[in-house]
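Yeah, one chain of the complex is gone here, protein chain that is, but the others are all in their spots.
Up next, chain A:
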Amino acid sequence: PNIQQGRQRCIYGEVSPTEAGGGSDSPAPKPAASPPSVPRPKDDFQEELVIRPLHSGDIYTSFQFRTLWETDFTRENKVSHYRLFPKSLGQVISKFSVRELHISFTQGYWRTMQWGQPYLPSPPGAELWVWFQDSLTDVDGTWKELTNVLSGIFCASLNFIDSTNTVQPSASFKPLGIGNVTDHQIVCTENLTPWKKLLPCGSKAGLAVLLKSEKLFHSSFHSQAVHIRPVCKDDQCKTTSWELRQTLNVVFDLHNSGQGKNEWSLFKMFSRTLTEACPVASSSKIYIDITDNSQGEQFELSPATPLLSQAVVLGDRRTFSVYDLTQQITFGTMRSLNLLIRGKSSDMLRPLLHAERYVAGYGLQTGEIHTLMYNNHPYRSFPVLLLDSVPWYLRLYIHTLTVTSKGKDNKPSYIHYQPSKDRVRPHLLEMLVQLPPNSVTEVTLQFERALLKWTEYTPDPNHGFYVGSSVISSLVPSIVAMDTNNSRERPLFSSFFPSKEESSYFVRVYTEPLLVNLPTPDFSMPYNVICLTCTVVAVGYGSLYNLLTRSFQIEEPSPGLAKRIANIIRKMRGVPPL
């Protein structure tokens, strides 16, 4: 509803949660666009931390910081007074007429098979997705400037995003703008520090105290993001306010950080405990997912809390223990909160949808990209939208495209393919595929490896070239709807017909990026190579060609003048010449 036809120029775009039906890929404990019921200042800051013990024994922590501001960056007089909202981002919004901005830095790969679905999916590397106001005319120029400014703000090399790794999506996929980031962005402290500086309390108070880089980067997965978007202020959505949502998702590893013992505490994870909420925050809460622990057999939690909250997250009804940091009682007599979670790992239900991708074949001439999509639902099939963007230097043979499920040909109901142009734009392939229940669908596509010009190779050409993740988006049947035996305690009246909004939920899965080796010349001694080649061609080939194509004969030297005169005389005398 709050999407107007904005011009879009997007990198790794995502369907806006409001478009995806029910806002389901944002954590449900807080509805995204709830109108405030009580009067409050014109800006508002909330912070929360969700902790989910994973079945593998690892632990998933997700920070969310939300700043709301009722202001209008686009009006004539410039906004100059900033309180909670970071000024640097506010200026970016007003200068570049940004309508929505999403930027994420991720290091690591979300292991769907071990960890289930994340609250906010993100691909490995950096991702940038921007919608501009429709008043903007020069999108390309603004885009270029914006990426450079954002590179400065986040200490990242986003300015490498250009047309060779950006694609425009097809018409049917209107709200989604897709591009690719081929640079292999390593996320590090230098990206975390500017991100922390955007928070109103910095890392001085509140939940942000926990964000110590030496611990955050001692983890299996790290993803930080900034999302800026307008949200509705009331039901009619006549006026909007700006929302800045900063998220940080970290998975701590049982074996690395936990030393193999499934015993977690805030101190063990972050080497800090909590003593206070951020003073300017209107709400500051910690949620702990205790759904798998309704009888307390899986893990124990101390100190215990009486506050419970229920929400449907990712199609599953989850129960959370809630710790409210604005209440002094939470911190107890020690005046500090150190949550302790002790538990054991257990087997997980296979995620309903997951995907993997790899390059098949050997040699440096051709290859084949295989994408496997698993539907683990026992009896329901569902459609998925597969989106592949492949750089131009892999020349796709689109006639070799095959889609097979359960050994049979699976004809996609919709295919959009945009061929690449060398050095200008990548391949774009979008497909709508129906995944049969309990099956693996395999998409294969052959390609040829292009030989680049010698200046086009990266400084480390033998490392290989990255191909970005493919994106699989789908409405997946809900686990709640799948649950027929009603073991959970629910009112009887609610369970006869599965409720509509819970019957399916939106999921986006990113496959792993690929590393492909291209034929690479020996760069170790280019001078020698050039000299040798030139010499061989010039000397060897030239003279050999000469010898082979010409025939040599001995020619009598032309006689001298005296001899010629003598011959003429002899001829006149009728005597044979000399």
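Going forward, contacts are C-beta pairs under 8 Å (C-beta built on N, C-alpha and C of every residue); 3 or more make two chains touch, one makes a residue touch a chain; residues count from 1.
In this text, contacts and distances are computed from a predicted model.
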Between "Transcription and mRNA export factor ENY2", "IBH1-like N-terminal domain-containing protein", "GPI-anchor transamidase component GPAA1" or "dolichyl-diphosphooligosaccharide--protein glycotransferase", which matches the UniProt record of the unshown chain?
-> "GPI-anchor transamidase component GPAA1"
Of A:Pro124, A:Gly206, A:Pro351 or A:Pro412, the residue that touches the missing chain is A:Pro124
Absent-chain contact - pick from A:Phe45, A:Phe154, A:Trp195 or A:Phe221 = A:Phe221
Missing-chain contact among A:Gly108, A:Gly202 or A:Pro383 belongs to A:Gly108
Those residues of chain A which, in the complete complex, touch the missing chain = 107-109, 111, 113-114, 124-125, 187, 217-222, 253-256, 259-260, 356, 358-364, 368, 370, 460-464, 466, 512-517, 520, 524, 539, 543-544, 546-547, 550, 552-554
